[in-house]
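Of the protein chains in this complex, one is absent; all others appear in place.
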Amino acid sequence: MSVYVHPQGICESTSVGDGTKVWAFAHVLPSARLGNDCNVCDHVFIENDVVIGDRVTIKCGVQVWDGITLEDDVFVGPNVTFANDPFPRSKRYPETFSRTRVCEGASIGANATILPGVTIGRRAMIGAGAVVVRSVPANAIVVGNPARITGYADHTREDRMPSIPATRLATPEAGVVDTAVRGVTLHRLPLVRDMRGDLSVGEFERSVPFRALRYFIVFNVPSREVRGEHAHRRCHQFLVCVKGSVSVVADDGRKRCEILLDSPEHGIHLPPLTWGIQYKYSDDAVLMVFASEYYDAEEYIRDYDEFLRLVG
Amino acid sequence: MSVYVHPQGICESTSVGDGTKVWAFAHVLPSARLGNDCNVCDHVFIENDVVIGDRVTIKCGVQVWDGITLEDDVFVGPNVTFANDPFPRSKRYPETFSRTRVCEGASIGANATILPGVTIGRRAMIGAGAVVVRSVPANAIVVGNPARITGYADHTREDRMPSIPATRLATPEAGVVDTAVRGVTLHRLPLVRDMRGDLSVGEFERSVPFRALRYFIVFNVPSREVRGEHAHRRCHQFLVCVKGSVSVVADDGRKRCEILLDSPEHGIHLPPLTWGIQYKYSDDAVLMVFASEYYDAEEYIRDYDEFLRLVG
Amino acid sequence: MSVYVHPQGICESTSVGDGTKVWAFAHVLPSARLGNDCNVCDHVFIENDVVIGDRVTIKCGVQVWDGITLEDDVFVGPNVTFANDPFPRSKRYPETFSRTRVCEGASIGANATILPGVTIGRRAMIGAGAVVVRSVPANAIVVGNPARITGYADHTREDRMPSIPATRLATPEAGVVDTAVRGVTLHRLPLVRDMRGDLSVGEFERSVPFRALRYFIVFNVPSREVRGEHAHRRCHQFLVCVKGSVSVVADDGRKRCEILLDSPEHGIHLPPLTWGIQYKYSDDAVLMVFASEYYDAEEYIRDYDEFLRLVG
Amino acid sequence: MSVYVHPQGICESTSVGDGTKVWAFAHVLPSARLGNDCNVCDHVFIENDVVIGDRVTIKCGVQVWDGITLEDDVFVGPNVTFANDPFPRSKRYPETFSRTRVCEGASIGANATILPGVTIGRRAMIGAGAVVVRSVPANAIVVGNPARITGYADHTREDRMPSIPATRLATPEAGVVDTAVRGVTLHRLPLVRDMRGDLSVGEFERSVPFRALRYFIVFNVPSREVRGEHAHRRCHQFLVCVKGSVSVVADDGRKRCEILLDSPEHGIHLPPLTWGIQYKYSDDAVLMVFASEYYDAEEYIRDYDEFLRLVG
Amino acid sequence: MSVYVHPQGICESTSVGDGTKVWAFAHVLPSARLGNDCNVCDHVFIENDVVIGDRVTIKCGVQVWDGITLEDDVFVGPNVTFANDPFPRSKRYPETFSRTRVCEGASIGANATILPGVTIGRRAMIGAGAVVVRSVPANAIVVGNPARITGYADHTREDRMPSIPATRLATPEAGVVDTAVRGVTLHRLPLVRDMRGDLSVGEFERSVPFRALRYFIVFNVPSREVRGEHAHRRCHQFLVCVKGSVSVVADDGRKRCEILLDSPEHGIHLPPLTWGIQYKYSDDAVLMVFASEYYDAEEYIRDYDEFLRLVG
Partner (left out) sequence: MSVYVHPQGICESTSVGDGTKVWAFAHVLPSARLGNDCNVCDHVFIENDVVIGDRVTIKCGVQVWDGITLEDDVFVGPNVTFANDPFPRSKRYPETFSRTRVCEGASIGANATILPGVTIGRRAMIGAGAVVVRSVPANAIVVGNPARITGYADHTREDRMPSIPATRLATPEAGVVDTAVRGVTLHRLPLVRDMRGDLSVGEFERSVPFRALRYFIVFNVPSREVRGEHAHRRCHQFLVCVKGSVSVVADDGRKRCEILLDSPEHGIHLPPLTWGIQYKYSDDAVLMVFASEYYDAEEYIRDYDEFLRLVG
């Protein structure tokens, strides 16, 4: 078993892995490097300064320009279009082309456009027709022009992960409910509503399961924004959505869940070594977070791959 | 007269109709079936599980994947991109690919993206660059990402059908005005505005031309939504837009008109065997409908082709 | 038993009923007519063209000007101030003074101001400090400057009648619920909510308990306005609040109830000879009314006293 | 020196203190009790079940009904009107009249209306023409119909206390600023604003000067409402207005200040034995409060007189 | 003909004009000065430092305190209440009492409250129950608590002057329309509305009838506010309401008119020696004014009496 090139295809590279196929009217330039078992469909064009992993599918009509890396198991849909110059002018070339990285297992839907210099995270899913103007975190699902995150892919199945309202997950009786994610719990908090306004109360080391050394309050977040996308080494966090609503994704490296905080009656406890994301902020959302540690930049894990290694 | 294949084109199928042309760098796989007088332009790719009718135009750079049917007289613009897997991952294949059907006479504009599994109705018009995420009814014109219905094509001319405000169509004197569509009439209704609010009044078998057995009220309709898209066998309907505005399309199978109801002073009478559509709801729209029959699912015609057969 | 006049009081009228008392520093002019058992407290002034019924209380500091009638059992709180010239200028007198009528059993709270020419209905309650700029219907409770109706007094007890939300009154199981008022019923109606908007449906002679000959739709009602305040001789009515909310008062002459329609899932049936009031319209309220009769001015009873006589 | 009664005045009570004057056309009933040095002006009427302290001024045209107490140094403006029956009907008397108490040093402006059963706190100021429908806390200034708190009187001068914006009080350099009130300090807090929203941060025992055992969040407060009006025996509080604005009054029994929190960049520290009030909430205000103690009802001082005794 | 005092009235002043009557239970202190033909009704109290003109009517229950002046032809309705201490405390007296002036021909409606220190302009009309917290300009009609200007009295008749919409006054044909007021004209201006926004255009010495040396733009005006209330000696003005609406009152000393500018299609020309007022600004109103002169404080006439003398 070795490389197959269609009689009407052109493969000028010799750095192509076993089992890879190059189909009709496709054109691979000499310095491109391709892994094993790739599928390069009709009318694809692959330039020189390109690295492509194993088991990558590139559907018809795609060009892979200098500066682009496609890691293992990436799927690139038909007519997906990359760019590598953010402000192109004919016959003027940037000193270096922007580099674009599509991480392991990510998929790019049909006819999507990928702007120069972005990174598309591990197992992210780019919707058909999306125009991706900035980097996409791991597992994120993005659609539209410009592309916005509308959900996250699940670890274990090929589908969008559902967002479960906290009001559905919590039972009126139970004070604390476990989630599918290791150590992540949903807590019921007192809420007093009367003519004089609403009052949400918590007590540390009682309803909030640790002593807080720090709080922060997040508000005025544009609904398209995503916050978090990191884990902590030692710090516990407790999140309460005081007004409006926000979706919280928690991930222990094996399982994920997404909970819609839509009432100040609920708080979520994220223990250390939980990857956390907050998004889908409503316009009026006010998210209060308590932390068990003072701020310490060293204590943050901001790279998802590193997180996966740590939680093993 | 028979099939023409450009010297640089590849046509592996033998099931291709008379007069069809396959141009340079195009590639038709062995099991594809194409009708007569089709035009398969440069850089087109046609997979195996594909059925294409007569007089279909496929402009450059298009791929037609397994599971796609293009009926007679369909136009597919340049670089139009179909997809057949809603959540693609490299080297993982769904058990069956989603099936996509583009009905007779429909056109797909340049560089549009068609998501898996949709049906594009008869003579629908997909705007250039549109990203079609759900099925499109007959004659509808859609644009944008995601694509929304912004109008309907006329039966008789190659253009968007205008939306005529009821306030322009109705004359202050006349109580009832005929429209271009058989049996569809526009009725003037009393409206009383004073300091204590607005009052819109109708009397059955007088200003409303039948006895009502049923009413329904439609409200909180997102402006992108379309309602109706069906006809009745026996039921008369009378529509009044109490607040806000809504566009009503009426179609007798030969002629169509689109009327913008923008005042509670007007009602539209749709007799049986009229295809009716309501869309472009304003945010505050409240549409009241009276029906001459109790609800009976058998009495609805929901398939436009069946409707056309019935009205002959 | 006869008239008592305090030694420091002045009663120049001889037309004063038995048991009436005129207290210190009060002054009754010669032509005033007072009934039995009235109480005219300190510092009250009563002009000539005045008629006062039986058992009327006039607390300190009140003036009763020419043109004012206080019927039996009226209560006038301290420092209540009447006026009888809508645009007074010193030494210029209108040809005739405006006439003011306070009907049987009505009460006027402390320091209220009553503008010229209004009628205050039977058993109405004017709140302390209110400035009454237009007539007040029977049983209404008004407060503020200018005074607005904020509720209605009950027939049977000395208190504000509560407004019961239809959603509390109706049970999910029951289709039809009786109210405290003779013949008035609350009906559950189908409501369909989906992505394409909300749909409220009714069927005549089924969920709506009569055949409709007429409908009317009321909307854009300022929240301070009150509609209705009449009964019908023969006509049935069925009210559905399609959007927003509205409070409906129903009265059979013996009992009253007030129901807050706050969902299109509920309709109220008002049979003939029911006094009906609608008020507390929310800004976005749309009230739909079906009637069993065509419009006939003769069929309306607009005077509450006449209504009470008819229902006997 | 003893009681003076104008020749045209009537004083039937013998329980009237030295130096008190009763002027022309005034009328005091036999069981009323009045202190020393009061001034009862023309056209005043005082019923029997009334207790009036020393140095009270009652201007012309006022009635003081059964059930009303006016403590020392109270001022009652001209034509002020009290009521003692919340739902009066002629000749129907409640079993007991509502009791009204006007505390030491309070003033009631001209022509104000006081509804039955309220308490008007020590040194409160009721604006001319106000209609007071519920109790008024100590020092509060209320105006309008219905009356709302618009400010507080100062301890030391005859005027409305100004509301000082925190942004004016705090200097960019200083982290902590003292106020006029013992132990109450204004703290500058980090605020991070960027494209992804606003972030306000605090650290306990650092920027927040104590360890928190409890937090509460107050929001959706109608702008007319007042919260607080209490002190704590042992508990420290730290207030941050996360969104919108709120005015905070702090009082050590000798001095008061009012600070407008209008940015999440500022926090106020209220030590134990500080009387605190929050009012003038903007519509979108979210007030976060940290407390150094768990909730303990015993720890609250809710009576201002008791507070004054405790702080000596 | 001389002063009449009712047997139960007390008039201690000797400075009372011919034809003045003092009625029962009224009390006039020794130093008060009253003009001719006044009417002092029952239960009125008049203090010492008071000056009252001719033909003044004071209805029952009114007190006129030290510091108050009522000019000729003033009408004071029943139970009207003045105050002369802005922050009263019992037994503490201000060094000087605030002075209140009610100008010639003004009327104060029943039970109104007048705060200390205000001036009520010539022929102003205070509505019944109003609480007047600041000075009222000539001819203004005010109502409510606090009192707001809701209209102006006409010169020539006893009524509120109507506000005429410019769109009704102007005819589509005419470029310039005269008003009832000398020299004041309404001008039609070009307005271009298209997809790209609205454009309102004027040309100086053409559609605007003079050369402008100055412009000013007024916006963000609270709807309760009144601007203008002055005339110019030499300056022409031209007013265009660019957005929203505003009412403009123009007055030549003999006639007044009030025009509602509700479209940028109209401009009003106010020549010199025209008294101008703008009020009833809608929330979004933007009023543009062109002036024929540079700013010169000397050129403004801000006193209405002086204006009347000048236009003589």
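In order of appearance the chains are A, B, C, D and E, and numbering begins at 1 in each one.
In this text, contacts are C-beta pairs under 8 Å (C-beta built on N, C-alpha and C of every residue); 3 or more make two chains touch, one makes a residue touch a chain.
Note that the structure is predicted; figures quoted are calculated from it, not measured.
Student: Touched by the hidden chain, which of the shown chains?
Tutor: Within the full complex, the chain left out of view touches A, B, E.
Student: Thinking of the whole complex, not just what is shown, which of B:Ser31, B:Thr57 or B:Asn220 touches the missing chain?
Tutor: Checking the options B:Ser31, B:Thr57 or B:Asn220, the one contacting the hidden chain is B:Thr57.
Student: Which listed residue (A:Ser2, A:Ser90 or A:Thr171) would be found touching the missing chain in the intact complex?
Tutor: Of the listed residues, the one touching the omitted chain is A:Ser90.
Student: So which of E:Val136, E:Met288 or E:Ile301 would be touching the chain we can't see?
Tutor: Per the contact definition at the top, the residue touching the missing chain is E:Met288.
Student: In the full complex, which residues of chain E touch the absent chain?
Tutor: Touch with the absent chain occurs at residues 193, 195-206, 211-222, 225-227, 240, 242-243, 264, 281, 284, 286, 288, 290, 294-295.
Student: Which positions on chain B touch the chain that was left off?
Tutor: 8, 24-25, 37, 41-43, 55-57, 59-61, 73-75, 77-79, 105, 107, 109-111, 125, 128-129, 131, 143-145, 158-160
Student: By the contact criterion defined above, which parts of chain A meet the unshown chain? Give residue numbers in ascending order.
Tutor: Within chain A, the residues that touch the unshown chain are 10, 25, 27, 43, 45, 61, 63, 65, 79, 81-83, 87-92, 111, 113, 115, 131, 145-146.
Keep in mind that, in the parts below, only the chains that are shown with their structure count from here on.
Student: Just to be sure I understand: going only through chains that touch, what's the smallest number of steps from chain B to chain D?
Tutor: Steps on the shortest route: 2.
Student: Which angle of rotation, from 0 to 180°, maps the CA atoms of chain A onto the equivalent atoms of chain B, to the nearest 5?
Tutor: Going from chain A to chain B via C-alpha fit gives 120 degrees.
Student: Return the distance between the CA-based centres of chain A and chain C, expressed in whole Å.
Tutor: 63
Student: Please compute the C-alpha centroid of chain A, do the same for chain D, then give the distance between them in whole Å.
Tutor: 54
Student: Calculate how many whole Å lie between the centre of chain A and the centre of chain E, each centre taken as the average of the chain's C-alpha atoms.
Tutor: For chain A versus chain E, the centre distance works out to 66 Å.
Student: What positions in chain B touch 2 or more of the other chains?
Tutor: Correct list: empty.
Student: Based on which chains touch which, is the overall arrangement a line, ring, star, complete graph, or other?
Tutor: Topology of touching chains reads as other, fitting no named class.
Student: Per the touch rule above, enumerate the chain pairs that touch, sorted by label.
Tutor: Pairs satisfying the touch definition: A-B, A-D, B-C, C-D, C-E, D-E.
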